[in-house]
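Only one protein chain is missing; all other protein chains are in place.
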Amino acid sequence: MKLEGTQTISAPREGVYRLLSDPAVIARLLPGCEKLEPAGPDTYEVKMKLGLAALSGSYQGTVKLSEQRPPEHLRLTVTSRGPWGFADGDGGFTLSEQGGQTTVHYAGELKVGGMVASIGSRLLDGAARMVIAQFFKNLEREAAAE
Amino acid sequence: MKRKEDPRLIQGLGHYVDDLSLPGQLYAAILRSPHAHARLRKIDRSAAERAAGVVAVITGEDIRGVLGTIPVAAALPELKVPPHYPLAIDNICYVGEPVAVVVADDRYRARDAVDLIEVDYEPLPAVTDPEKALEKSSPRVHEQFKDNQACLWKIEAGFPDRAFKKADRIVRQRFLNQRLIPVAMEPRGVLASYDPGPELLTVWSSTQIPHLLRTQIAAMLNVPEMRVRVIAPEVGGGFGSKLNVYGEEALVAHLAMKLGRPVKWMETRRENFLATIHGRDQIDDVEVAVKQDGRILALKCRLTADLGAYHQLLTPAIPTLTGLLMLGCYKIPAVKIEYVGVFTNKMATDAYRGAGRPEATYLIERMVDLVALELGKDPAEIRRQNFPKPKDFPYSTPTGVIYDSGNYEATLKKALELAGYKKLREEQKKLWKQGRYLGIGLSTYVEICAMGPSSAMPAGGWESGTVRIEPTGKVTVLTGASPHGQGQETSFAQVVADELGISPDSVIVIHGDTQAVPYGIGTFGSRATAVGGTAMFLAVQKLKDKLKRLAGHLLGVDPKRIEMGEGKLVVKGKPKKSKSFLEVVQAAYVAKTLPPNFEPGLEATTFFEPSNFTFPFGAHVCVVEVDAETGDVHILRYVAVDDCGNVINPLLVDGQVHGGIVQALGQALFEEAVYDENGQLLTGELMDYAIPRAWDVPRIETARTVTPSPVNPMGVKGVGEAGTIAATPAIVNAVVDALRPLGVRDIQMPLKRERLWALLEARGS
Partner (left out) sequence: MIPASFEYFAPRSLEEALQLLAHHGTEAKLLAGGHSLLPMMKLRLATPRTLIDLGRIRGLSYIREDGGRISIGAMTTHAEVESSELLRRRAPLLPETAAEIGDVQVRNRGTLGGSLAHADPAADYPAALLALDAECVLTSQKGTRTVVAKDFFVDMLTTALQAGEILTEVRFAADSPRTGSAYRKLHHPASGFAIVGVAARLTLDATGKGSAVSVGITGVAPKPYRATGVERGLLGQTLDAKRIAEASAQATRGVEPLSDLQASARYRAAMAAVFTRRALAAALGRAQKQG
């Protein structure tokens, strides 16, 4: 599934970039993230609770940062697997600034497999939107706290 | 006569696999791959093995060299056959492929432990589009083969190229016959038990083919066949999906032997979607050469069949049936077909109600409508013009089959009359003017039934039947055609009772147990009555001869002068001179006053080998209205006139026609197994995969013509799949016809509302 969109964060670009590339912050941005630990260069192991309200399960996986070109671009690759299958997200973030505000354009792909794919397709669109909205809400909050 | 099966089924007194339990029984649960293509790097089962109640966990490594591969019975030139193990060894090729089996003391704990198995998969690129799979750059499903082409099969006859040169018009169209999921009401299930004393392995399986399964289990487990007993108890539907030998059947049998305890496995609905065979999935690129006057001179088709990752029992053979039937009920003198079978990272396709024939009928019936459209003629007229005439039968088609008997014009005439075709066309014109979309769809079909002569089948096309008159005059029939909902217990009892002049209530039909029933092939391909029924019919003739001989002896007259009466054997022309049926039967068993060289007892078996398939046919008319705002299709009328030869039980025939039409409606309007490009099955549950519900089904008006088959003595043909074969194009033709004012000439199945809405919207309705 393709994911693409634009969000505006009320903070300057440098700051937003710093947040997006800081593993400690990423742990707080990813909805349901319970643990994030280094596991190699720009790679982290994660444990997270993924899903929708009552329908959530524990996943293990990795988060990888790449294509880092501060302060305008970076790429985040998340892989996760759990009892229902797997969910892998891969997306580039492009940041631009206007009047002290940062516009974050994201474009990526979500791949799900196993049970999540075969019985969740009806809810996938909405669920992805929820996760993305939560991610940016968290980012906004982090930016405000800076 | 009502179905003898129903009282017990309706009262919940039937026994399906999951109703059976044995002392000490264990349960198996299967871990399946979430990846469509991957290498198995490592499997850690230690946590699962330690879990409460777990007795064993096995993986592909444990069966390497122990269990044989899953058989494929289809013989095609240069067929590539990848080894297909009951559990994946080294590689995964589709989502749902079994990776490990947990056996535990109850099904909950078995299932719990499945989640504790850690599998390290190395995902590989997958391919799910059969045409992409044929490209050079495509990932290969099986690395050992140089490409994904599984087989290539061709038919050419009657100089098609020449015919195309002579054509006034050439009509072309591509049809996608989408992948379907059979969804039998009862999923698969296996219970196996090994008794070390008699060294007997007993396997209860929800199968259509108990004897073939027994042979194959013996081979896969390397156990002598006489030490294997397979029982198909009550089977809750199959539609071809249980005309197969599955890895789970071998695995469960193997585990029961290995662990020394009975093991049961019941497929979940989710597994049923992922790992029971799928149906259809063909791309047909068709062109026909036509004369201005409407005569069709030749047909060419390139058929690309998505076979999935592995072969199941008949996988690559199914599209060959499409080939054989592709010219439908038309006298088309030249043909050229090229069928390419392709491996993809999906579940295998195989026989699903109609098995190759719905695909053929769909494309030819759609094509004939397109020809009519192209020439501005009435679709009924084009059909009539190209039918073979009654005097042409038996009619040999360029594809190499011989249609046994037929009168196609008569069925079409009857169907059009019943539907009020002329009036409907007038009505349609009026409604079109009001911006309403009424459509009338025809489908005149012929199909191949009574599979079939052994020469044309992968392995054995005969059937066995045994009739035993018991000492009390009651009758036991044993049939190798193992029914699973069709109603043979009723129709076979009727035939035997009729022949013997007794009540059907005195006859029981036993099936499905390899220890009770002589070797048989099974119920599929609309063969049970025409082949299995004939075997039984011939067996009962042997008994009739015997009874007459004995009665003649008892009455002191020439047996030739004896005939069967109601409950008695009578001397012809002397109704008072008779012996009751029971007296004669008892004499055969008491055996004190037998004619010379007369064997005591009354049991006879026949193995019947048919000389040809049978070819039922019919004409269906469907009337629809498409909601111009939503794209919703409303079926207003459905008229089905079928000719399946002589009819034994009209209720059963109507039931088969109704059910078949409903399944066709599913394919025409909403069923579709959707895989994404990574090989994930997106329609993995009944929440997403739409099968017809009661409220989707229109009233179906049925009627018949009767053209007996010369191929068997009862003159029967078969009707198990006719509805499915006929109705899909009838419905699609109706919808396309409805939207004709918009310039629509074809719509891809399923005719989802959104698809129709988009057409309506684009053309500014």
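The letters A and B name the chains in turn, as written, and every chain counts its residues from 1.
As a working rule, contacts are C-beta pairs under 8 Å (C-beta built on N, C-alpha and C of every residue); 3 or more make two chains touch, one makes a residue touch a chain.
The shown structure was predicted, so the numbers you read here are calculated from the model rather than taken from an experiment.
Colleague: List the neighbours, among the chains on screen, of the chain that has been left out.
Modeller: Contacts of the omitted chain with visible chains: A, B.
Colleague: Pick from B:39, B:107 or B:740: which residue touches the chain that isn't shown?
Modeller: B:107
Colleague: From the list A:46, A:63, A:127 or A:143, pick the residue that touches the absent chain.
Modeller: Touching the chain that is not displayed is residue A:127.
Colleague: Among the options A:44, A:84 or A:106, which residue touches the chain absent from this view?
Modeller: Spelled out, the listed residue whose C-beta touches the missing chain is A:84.
Colleague: For chain B, which residues touch the unseen chain?
Modeller: Chain B touches the missing chain through residues 29, 107-108, 111-112, 115, 268-270, 629-630, 632, 669-670, 674, 682-683, 686-691, 693, 696, 752-754, 757-758, 761.
Colleague: Over the whole complex, note the residues of chain A touching the chain we left out.
Modeller: Interface residues of chain A facing the absent chain: 51-55, 57, 83-84, 115, 119, 121-127, 129-130.
Methods note: only the chains that are shown with their structure count from here on.
Colleague: Centre to centre, by mean C-alpha position, how many angstrom separate chain A and chain B?
Modeller: For chain A versus chain B, the centre distance works out to 48 Å.
Colleague: Tell me, which parts of chain A touch chain B in their complex?
Modeller: Residues of chain A touching chain B: 81, 83, 85-86, 111-115, 117-119, 121-122.
Colleague: Which bits of chain B are touching chain A when the two form their complex?
Modeller: Contacts found on chain B: 34-36, 95, 115, 270, 273-274, 676, 678, 680-685, 687-688.
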